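Of the protein chains in this complex, all but one are displayed in their positions.
Note that the chains take the letters A and B in the order they are written out, and that residue 1 is the start of every chain.
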Amino acid sequence: MLIQQLVNGLTLGAVYTLIALSYSLVMGILGVLNLAIAELFMLGGYFGFAVVLAQLPLPLALIAGMAGAALVAAIIERIGYQPFRTAPVVTPMLSTLGFSIILQNIATNIWGSDPLQLTDEVFAERFDIGAVSISAIQLTVLGATIVLVALLAFLVQRTSIGRALRAVAENRDVARLLGVSAGRITLIAFMLSGSLAGAAGVLIGLHYAAITPYIGVEIGLKAIAVMVVGGTTRIWGALIAGPLMGVVEVMTVAYGGSQIRDFVVYGFMILILLLRPQGLLGGSRRNQDQRV
Amino acid sequence: MTSKSMSVLMAAGLMAAGATASGPAKAADAEIVLGAIVPSSGPFAEWGRTNTATLQMLEKQINDGGGINGAKLRILILDDATKPAQATNNLRKLAGDDHVLAVAGPLTSSAAEVTFPVANEMKVVSTSQASSKPGVAKLNRPWAFRNTIDEGVLGRTTVPYYKQAFGIKTVAIIFDAKDATAATVGGKIMPGLMKDNGIEVANANDPLSFNTGDLDVSAQVTKIKALNPDGVVVSADYSQAVTVIREMKRQGVIKPVVGSTQLISSAILKAAPEIPIVAPATFYASMSGDKPEKFVKELTPVLRKISGLPPEIEPSMYDANIYEIGSIYIEAIKKAGVTGKPEDLETDRTKIRDYMAKLAGFAGLGGPIGFNEDGDAIKAFYIVQGQNGAWQSKVRGCSAPDGKQGC
Partner (left out) sequence: MTMSMYYAGIFADVGILLLGALSVYIILSTGQLSLGNAGFMGIGAYLTSWLTVMVGLPLTPSLLIAAIVAGIIGVVVGFPALRLKGIYLAMATLGFGEMVRSFFLNFSAMGGPEGFHGMQHVSTGTIWIWAILVLVLVMVLETSQIWLEIRAVRDDETAAGLVGLNATSIKVGAFGFGAAVAAIAGGLFAHHHVYIEPGNFSFERSIDFVLAVILGGSTVAPGALAGAVILVVLPEYLRFLADWRFAAFGALLIGMLVVRRQGLLDRALLRLALPSSPA
């Protein structure tokens, strides 16, 4: 059973990693916690479901989820972030909270509060390797996480857009002096993080085959914890922290008891923070100053 | 948006709210006003919206039929947004400012726990259409009622049927730890019932639970799979139970499931049609009988016209319950000499309360209804089995205390 639980933990961890990366993109570059990412994840799931339920091919579902979420992310950037560029970070965070509320309400009014379910599971074949059972969709989620993270790495490290993103993260004013259009870059950062969240929504939605307008809430909080444990200044921290937190959570349920799960998971997060206040891969302590 | 247009918007909003909040200043002085508290926004928005449609249908039916002793019926429905604090303020408003004769709702046990004391304080009847956590009305007599049956009572008929139908000797129990009703049923009531019926709880010293809103229960289901029980108790609201049952199907744990009234829905039938689900219900949409069939026939088209609800929606148990509550209030008003005049408000409310306390044999949708001294309903219930997309009634039970007829 141990190996099976490890597989469960890694799958959960992949889920956390994808969403944590979305948070991390905006957090690392702009220092802002975009609380609406949980709802972009949720919307991605709904857009993906709409495509699948209309009997259209799966890649279209992924595109629909990513594009739809990116579009909404762009709206959030214009209205929820731009006016607050110079305000203390808690203000844009709360304005994204406002968007969270709006998006949950809209989703409830369009799709209802009951779970929307897929009649037939997608990629439902299971592979039994010894005592371990893993489904095709689970493998897809794991694989897609790796691919998306690799793509993101390539984008950030090797392309000019990535360079511009990193420049703005370092120092906005200097970046502008060097000809980087900060406004355009923040829009790109938001849309990129939105499309990542949307992709996560489609994949995870298809995996669990049932979504509600509120699936983003709990998972969003855990994903923020993952981002923090990984270190917000380095987006790869999420790659380590995601599987770590996923495995801790699953192992607690498997061997400690489900009742204490949240207690242990958040306790673990606090422990890591106390030992390494900037997160596992976080930069030097100097970098963590936020305007509160 | 400029601050000027903001202020205009707020002023307009305030004026509109003031107009709707100031209550009736209409010419018709013959009016009977009832109140209702439903969750029209938040995670249970669907229930609140179907409840609203059900009450509006009842209001129309009554008024089309000439009203109550000639007076027009008006049902004021307030949304509690699934927040208990708002439910209490709603009751205060309905009872104190709008002078309603009785209140239908609130829906959830969490809201009822804090709203029922206010009902007692303001001396107005409040009847919940869905709360089934044991003891909630009992603690708040005499003004609190529930048109539901205590889960402990229901379980006493559910579990023996489950055992006999599937030859159950061992079960694993998993419940939603964040939901008070689910946690009570899964943590206390079901273990006790299993013991009474000689069924071993395979995870007795290792309770399995999850939290409302969790997406992933793979760890818990893997443990259930390892225990290899004959059946699984899933104690959770159906929207969470769907998550568990789908995971069970994914991991190949195809065992019969048993639970409380919280499972009753059409959504759960879609989760894993091959897994049989046994639960108690006081109503389900495909019930046979003159009254339920007429109710479903009239309400279904109304529900399907509402935007934002799934196209295949059907009346739920909570819709049936709130329809019965409204109907009981109306009968109480007709038969107990309620005048509806403002100066008689206190005596009217007391008359309704006394009528309900003595109620027996009221023609509900599923059978006769009365209330016991705890304030919970004495009514017929049905142990239903859901499989391949439909509920089938297997056993008819009655929640009257042993030895007394009531259904």
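Heads up, the rule we're going with is that contacts are C-beta pairs under 8 Å (C-beta built on N, C-alpha and C of every residue); 3 or more make two chains touch, one makes a residue touch a chain.
Note that the structure is a prediction, hence the values are computed from the model and not measured.
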item	value
Contact set of the excluded chain (shown chains only)	A, B
Option touching the unshown chain, where A:1, A:58, A:71 or A:89 are the choices	A:89
Residue among A:104, A:117, A:195 or A:212 touching the omitted chain	A:104
Among A:6, A:61 or A:224, the residue in touch with the chain that has been omitted	A:224
Of B:72, B:141 or B:178, the one touching the omitted chain in the full complex	B:178
Subunit B residues touching the omitted chain (full complex)	1-3, 6, 10, 13-14, 16-17, 20-21, 40-42, 45, 49, 78-79, 81, 84-86, 88-89, 92-93, 95-97, 110, 113-114, 117-118, 121-122, 133, 139, 177-180, 183-184, 187, 308
Touching residues (missing chain, whole complex) on subunit A	27, 33, 79-80, 83-84, 87-91, 94-95, 97-102, 104-106, 109, 221, 224-225, 228, 232, 259-263, 266-267, 269-270, 273-274, 277-279, 288-290, 292
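Definition applied: only the chains that are shown with their structure count from here on.
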item	value
Where subunit A and subunit B are represented by their mean Cα positions, the distance between them in whole Å	36
In the complex with subunit B, residue positions of subunit A that touch it	1, 4-5, 8-9, 11-12, 15, 105, 108-115, 117, 119, 121, 124, 126, 133, 135, 204, 208-210, 212-215, 217-219, 249-251, 253-254, 257-259, 261-262
Subunit B residues touching subunit A - in the complex, by the definition given at the top	41-47, 177, 206-211, 213-216, 218-220, 222-223, 226, 239, 242-243, 246, 250-252, 265, 267, 270-271, 307-310
